[in-house]
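Structure, as C-alpha cells:
Apart from one protein chain that is not included, each protein chain of the complex appears where it belongs.
Labels for the chains are A, B and C, by order of writing; each one numbers its residues from 1.
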Amino acid sequence: MSDSIFVQYIWLVPAVSLLAAVITAIAGNRWLKQQAWLPCMLAAAFGAVWSALALVVVAQADEPVAFVPVLEWLTVSDLRVAYELLVDPLSALMLFMVTFVGSLIVAFASWYMAHEEGYARFFSEVALFLFSMTSLVLVANLLMLYVFWELVGLCSYLLIGFYYTRPCAAAAAKKAFVVNRIGDFGFALGIFLIWVTCGTLSYRQVLAVDQGLQQLTAAGPAVLTTVCLLLFCGAVGKSAQFPLHVWLPDAMEGPTPVSALIHAATMVTAGVYMVARFTPLFAQAAGVGTVVLVIGCVTAFIAAFTALTQTDFKRILAYSTISQLGYMFMALGIGTVAGAVAAIFHVFTHAFFKALLFLGSGSVMHATGGELNVWRMGGLRKYLPVTHWTFLCAALALAGFPLLSGFWSKDAILATVWQASGAATQLAGAVGLITAALTAFYIGRAYFLVFWGEPRDRAIEEQVEHYVRDEAHGPPEPLIMKAPLIVLAVGSVLVGAVIALAFGGLVPFLAGAYGVEPLAHATAEHDAHGHAWGMMLLSAVVALAGLGLAYVFYGQPSPWPDRLAEQLAPLYRISVNKFWLDELGLILVVRPMLAIAAACRVLDNVLVDGLVHAVAAVPAWFARLALRPMHNGLVPFYALAMLLGLAVILTLVLFQIQGG
Amino acid sequence: MVDLFLYLTPELLIILLASAAYVVAAWLGPARLWPWWALVTLACAAGALAVVSGMEGPEDTAAAAVRAVSYDSFAVTLRWLALASGLAIVAMAWYRAELATAGEYYASLVLLVAGLGLVAAANDLVLLFASLELISIPTYVLLYMERRDLEAREAAAKYFYLSVLASALFLFGAALAYGVTGSTNFRAMHELLLDPDRLSTSVPSLGPMAIGLLLAGVGFKMAAVPFHFYAGDVYQGTSNVMAAALSWFPKAAGLVAAVRVLVFALPGLEREVAWLSWVIAVATMTLGNTMALLQTNVRRLMAFSGVAHAGYMLVGLGAASLQAPPGAWFRGVDSLVLYLVSYALMTIGFFAVVELFGQNPGGRRIESIDDFAGLGQQAPLPAALATVLLISLIGLPFTLGFWGKLSVFYAAIATRDARYVVLAVIGLLNAAIGAFYYLRIIAYMYLRSGYGRVEYRAASPTFAVVVITAALTLLLGIWPRPVAQLAYRSATAVQGAFARQIPEHTRRHDVRRQVSTRPFRPTAVQAAVGAGHAAEY
Amino acid sequence: MVSIALVAAACSAAAFLLALPRGQIGTGRLIGYALGGVALLLIWLLLDAVPGRAGLTVITYLAGAFAIVAAFLMVTRRSPVASALWFAASVVSGAVLMFAAGAQFLGAATVIVYAGAVIVMFLFVIMLAQQEGWAPCDREAHEAPLAALTLLFLLVALLGAAARYRPAGPYVPKPQQQYVSSVAAIEQKPHTAGLGALLFSEHVVTIEVVGTLLLVAMVGAVVIAARRLIVPPPEDATNVG
Partner (left out) sequence: MPVEFVRNYLIISSVLFSIGAAGFVARRNLITMFLSVELMLQGVALSLVAFGRAWGNYHGEVFALFVIAVAAAEAAIALALVLVLYRHRHSLDVFWWQQLREPGTTPPVPEPVEEAEVSTEVHWPKLPPAGIEPVREKETIDVG
C-alpha cells in the first residue's frame, strides 16, 4: 500500500495546514480580511478528502502499516530526529476524524466569528492547530510526538486566550497551560525513560515485540510500569482526566468553535490516541491498567455528577466531554486491543456529536446575545429549528439513545469492560452504567431547558426575537452554518450504526495497527462481544430512563405532558405530583448532588489549583526565605560565599580521594 | 610564525584599530563617527575571518601542536559567534556617541569581541588567561563609563573586586594544572597526561585542586553558584547594553575556556569535573530559577535567568567531560555549541527589546517588569518579537532554545550515568519553574493595560537586532539542522587528535522517496542495528 | 604529614581569627600572634631539606617564613599604610625565593613592579585618601569567624594536597613524540636567553594581548579617574544610561 500516492504524500495534509496558517498570518489582516477563513477551510477540506482516500487505501491493504520518511529534521551527532510519518489504521482514522470534523467546524466558524476582532488571527491559529494535530497523529517517534504534543498545547493556550482582554480568558489560558505542563512533565520523563532503556524513540522499535518491549521488560517490571504511568500522566493532563481535568471547563472561555474543535472533538483525545497507540506497552505493564481504569471511572462519574448542577450551557458540555473521555480511558484500562478499539470507536463517534453539541450551543449563544445560563433560556426550538433538530440528534447520540452512534460506541466500551475479568472491571462496568444514566439525564436537562417550554427571561426572549427578525445580521441560520450542523447530525445518527453493522465493528480494521498476533486475539474477543445483547438492552434502558427522568423534571411546560395528563388523570396525579416529586428529588438527588458537586469544587480549588500554584510558590518561598538574604549587596560577603564554597568543595575533593 | 599572525588577523586587527582609537579619542572626544568606526572595525575583522577561517595549521604537526592557537572549526565557529554578537552589541549601543568618552567606549566594546575570539582560538593556558583578561579589563572600564550615577559606580566596583578575586582563583588552578602536566599548551598537556610513562602521583593530589580552582574561575565568568553573587547587583546597576554584553561575552568565554581546559587539556580527571559540575549545575539551575521568580527589576531578573542558563550549560559541560575515554565525549561539546548559539540569540535579543524602549527620552523606559504592561497593544511588533524570544528562553518547541535545552539534556542522558540522568530530570523540573517568570512577562505584555507613552524607533539598529535575533530564533528553531551540523562539526574538531569518522547518517541524503512498509517486526539485522550504535529517533 | 598540615591549618585559622582587628586592642591579639608562631613552626615541620642544597634549604626556611609572617601581618594590621609595607616585605621575600630557585629575572621583575611601582602608587592613594589615620573600617573586620573558617578550609585543602605531592621529575621526551619543543628542558640555555626564546616564540601572541591589556588599563584608569566635564546630552538625543 505504500506505493499509493495517498500514503506516500500523506505529509501534504499537515503541510497544507501549515501553509494556510502562514498565509493567513501574513496576509490575513491586510488583504484577506473577511475572507481570512478561506485558506484554513481549503486546507481542512483538502485534508479531509486526502485522508479519506488514505483511509480507503489503508482499509484495502493487506499490510496496513507504512512508515513514510519525510525529512530529516535535526541531526546532532547520533541524535536523529526525523519527521517520519506512520500511516496505519489507527492514525488514518484519527487523521480523517480531525480533518473532517475540523473542516466542518471551520465552515461554521467562518459565520460564527464574523465581525469579531482578530478574525484572521483566529483562523491562523486554527490552521496551526490543524497542522499540529494532524502531525501529532501521524508522527512515528516519541520525540516528535512530544514536540507536537506541546504545540497543540500552545495552540490551545493561544485560542483559549483569544479574547485576551478578558481577564478570565487570560486566567483560563494560563491555567490550561500550567496544568498541562504538569502532565507534560511526567510525559517527558516517560519518554526519557524509554530512551534510556531502549536507546530509541522510534515507534517501530519501541513497540516491536523483540526490541523495545523486550528491553523494557528485561529492565525489570518496575521500569515498564513506571514508563507507562509517566506516559499516562501526560494523557491525564492533555485529556483532562482526574485530577488534572480542572483546566477544561475553564477553557470554555475560548470562542465556541474552538471549544468544539479543540476541547471536545480533537485535541483532548490526543491522550486517548497516545495510550491506544502504546497499548502493547500498557498491556504488559502490571497494575497500570487498573490505574487507568480507576482514573477513567472516577473521572467519568465525577464529571457527570458535576454536570448535573451546572447552569452554564458550555460548562455542562465541557463536563460531559470530561466524562466521555473518562469512558474512553475506562476502555483503555482493560489493556487489550479490544479495549483500545472500543476507546477509539468512542473517540470517533464522540467527535461528531460533541462537535455538534458545541456548534449548537454557539448558535444559541449568537441568538441570545452571548447568554450562557440555561435557566434564562427556553423555547428556542421555534426560533432556531435547524439548531434544535441537530442538537437533539447530538444529545440523543450522547445519551446513548438506541441505534444512534453514541449508543454503539458506549455499548462497545461497556461490553468490553463488563466482559473483562476481575472485580475492578465489574465495578467499573456498574459505574459506567450509572454514569450513562446521569449522562442521559443531564444532557436531557440541558436540552429541555434550552429548547423546550417558554422563555424564562423576558430580556433574552426579546433578544432572540430581535435576532430572528433583524435582517441586518443576515438570516439567523444561513447555509454556511446550517450545512455543518446537518452533516454532523447525519454523522451523529448514522456513523455508529454504519460502522457497527455494515463493517462489523472497528476491531478487524484497527487491529491491523497492532500486528497479526493481537489481531487473532482481538477477533476472538470481538466474537464474544458480538453476543453482548444483554448489555445493549441494559444500556438502552438506562439511557431511556435518564432521558425520561429529565423530561419529567424539566420538560413539563410543553404541551405534550399536559395532553397526556388530561387523558390519564390518575397517572397524572401520581407521576406529576410535582410537590413531593420535587421534595423527593431534593432529598434524594439534589442535596447529595450538591454536596458531591461542592466536594468536587473543593477538590478542584484546593488540591489541584494548590498543586499548580505550588509549582511556583514553593521555590519562590524557598528563595525568599533562604536564598534572598544571601544576596545582601556586600562585596566581602559575596567573596566569603565564593571562597567558602570553593574551599568546601576543595576539601571534599581532597577527602574523597583520600577515602578512595 | 607568519601563519600564526595571519590566522589571528581578525583579532589582531581589532586590537590594532582599538589601540589607535584609544590614542585618537584623547583628542577627538564625542563624535558620531565612533559607532561607525566600531562597525567598520568589526566588518574588517569579519572579512579577515572569512579569509582565514578555512586556514589549516602548519604542515609540520610538531610545530602545529605547540602553537598557542588551535586551527579547528570549534574556534572558527565561536569566533564567528563572537563577531556576530559584537555587531549586535554595537548596534544596541549605537546612540552612545554622545558620551564624553565615546572613543574609549567603542574601542573597549570591540575589544570584548577580540577577547572572546582569542579565548576560542587559544591553545595555551597563558594565552587563554590573557584573553580572558582582555574581556575582563575592558568590561571594568565599560561598566564605569555606561552610567554615571552611584549605582553604576557600585556595580563597577563590585564586578571589579570579585572578578579580580576570581582571576586569582583561576590562576592558581592554572598553575596547579601546569604543575601536574609540565606544559601550558593544551595539546601537550593532553598528550603528556595520557602518556603512561609519565603517570605520577602529582596528578591525584594536585589535579583535583586544579580542577576545583579552574572551575571556580570559569564559574565566576559564567555566573555559576556560588560565584554568581555579583550578577544580580551588577546587571541592575548598569545599562541594558552592558547587561547584554555581560550576559554573553564572559559567560561564553568561561564556557569555552572550560571546554578547552577541563574537558580537553586534562584527561584522566573527568571524575572530578563530572561530579563538581553536577553539584554546581544543580545549585546553579535551582538558585537561578528560584531567585528569578522573585525579581521585579528586569535586568536583575535576566541576571538570574542567566544564572539558570549557566546551570544548563554546566549540565552539558559535565556530560562532555564524562564521555571520555577519548572519542566518545564530543556529544557534550556538541550540545554546548548549540546551546551557546541559542543563548546568544535569545539573551541579546531580549536585552535589545528592553533597550529599544529606553532610547527615546519621551517614552516609557523598561526598568521593572511592570513596565511591560500593555506592550502587546501599544507596540505589537516588538511585543511579538519579545514573545518569540521569551518562548525560546522557556525552551518551548519550534524555537532554538528548545533545541539547545534538548541537546544539553540529551547529552546528560547519553552519558548513561545515573547521576546525570537524574541531573537531566532536575534540569527539566527547573525548566518548568523557569517558564513561570518568562510567562509572567508575556502575560504583562498582553493581559495588562499599559500606562504612559511607548516610543521606539523602528529604523534604529537596535530594532534590527531585535528583528534579526527573533527571526533567527524562530527560523533555526523550525529548521535547526544547519546549526546542529555546525555544532557537530565544531565539537568533532575539539577532540583534535581523536577525530572520529563522521557517522554516515549525518551526511545529507534524500530519504524522501524511501518508503518503508515495515510494521513493528524488524528483522534480526535491523534489531541488531537498533540495539547498536545507530539508534534512530 | 597530612595530619601536621591539618593542625597547622587549624592553628593558622585560630591565629587569624584572634589577630584580626576588633574594635580595641586586647590580649586576644597577642594570643593570636603567639598561635601564629605555633602555626609557623608547624609549617616549618612540613618543609623538607632539599638534599644536597643546604643554601637553598636555609633560604627557603628563612625567606619562606618571612614571606608568610609578612603576609599574615599585612592582613591583620589595622593601618593600611602598615599593610602596604608588610605587603612589600612579603613580595620582597617572595622575590628572594625566586632568586634562590634560579629565576633571577622574575625575582627582579617582581621587586621592580610590585615593591617599586605598585606599592608606591598604593601608598600614594592611601596618603591621598586617608590622611586622618585609621578609619573605622580598619578597626573592625568583617565576619571574622567565617573568614577564619574559609582560611581553615583552604589551608586544609591546599596544604593537604601539597603535602602529598610527588612529582615525576624532569621529563625526558621520546623522539617520536610531537610535543618535544613544548616540554623540553632548556636548562642548557642561559636563563634570560631561554626565557626570551620561549617568550618570543610560543607566547608571542600573548605578549601582544598583554600589551593591549596594559594600554586598556592605562586608558581606563585615565577615563575613570579624570574629573572630566560631561557634555550633557541634547534633549532630543537618546539617553546614555
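Brief remarks follow.
Just so it is clear, a residue touches a chain if its C-beta (ideal position, glycine included) is under 8 Å from a C-beta of that chain, and two chains touch if they have at least 3 such contacts.
Just so it is clear, the model here is predicted, and its values are computed rather than measured.
Counted over the whole complex, the shown chains touched by the missing one are A, B, C. Within the whole complex, the absent chain has one touching residue among C:Ala10, C:Leu35 or C:Val91, and that is C:Val91. Of B:Ala50, B:Ala168, B:Val422 or B:Ala458, it is B:Ala168 that touches the chain left out of the display.
Within the set B:Tyr7, B:Trp34 or B:Tyr144, the residue that contacts the chain not displayed is B:Tyr144.
Although one chain is not drawn, the whole complex shows that of B:Gly86, B:Gly115, B:Gly182 or B:Gly288 it is B:Gly182 that touches it. Along chain B, the points of touch with the absent chain fall at residues 125-126, 129-130, 133, 137, 140-141, 144, 148-151, 153-158, 160-161, 164-165, 167-168, 171-172, 174-176, 178-179, 182-184, 232-234, 236-237, 294, 296-297. Residues of chain A that touch the chain left out of the display are 628-629, 631-637, 639-640, 643.
Contact between chain C and the unshown chain involves residues 12, 16, 20, 43, 46-53, 56, 60, 64, 67-68, 71-72, 74-75, 80, 83-84, 87, 90-91, 94, 97-98, 101-103, 105-106, 109-110, 113-114, 117-118, 121-122, 125-126, 128-130, 135-138, 140-144, 146-148, 150-151, 154-155, 158-159, 162-163, 165-167, 169-171, 182-187, 194-195, 198-199, 203, 206, 210, 213-214, 216-218, 220-222, 224-225, 227-230, 232.
The rule is simple: only the chains that are shown with their structure count from here on.
Chains that touch both chain B and chain C: A.
Comparing the CA-atom centres of all chains against that of chain A, the greatest distance is found for C.
Across A-B and A-C, the chain pair carrying more C-beta contacts is A-B. The most central chain, judged by the distance from its Cα centroid to the centroid of all protein Cα atoms shown, is B.
Between chain A and chain B the centroid-to-centroid distance comes to 42 Å (mean Cα coordinates, whole Å). Residue positions of chain C touching 2 or more other chains, listed in rising order: 157-158, 161.
The set of chain B residues touching two or more other chains comprises 205, 208-209, 212. Of all the residues in chain A, the ones that touch chain C in their complex are 634, 636-637, 640, 643-644, 646-648, 650-651, 653-654, 658. Here chain C touches chain A in the complex through residues 2, 142-143, 146-147, 149-150, 152-154, 156-158, 160-161, going by the rule given at the top.
Put simply, chain B touches chain C in their complex at residues 1, 4-5, 8, 12, 15, 18-19, 22, 29-30, 61-63, 65-69, 95-96, 98-101, 104, 108, 111, 118, 124, 126-127, 130-131, 133-134, 137-138, 140-141, 144-149, 179, 182-183, 185, 187-188, 191-192, 195, 197-202, 205-206, 208-209, 212, 239, 358-361.
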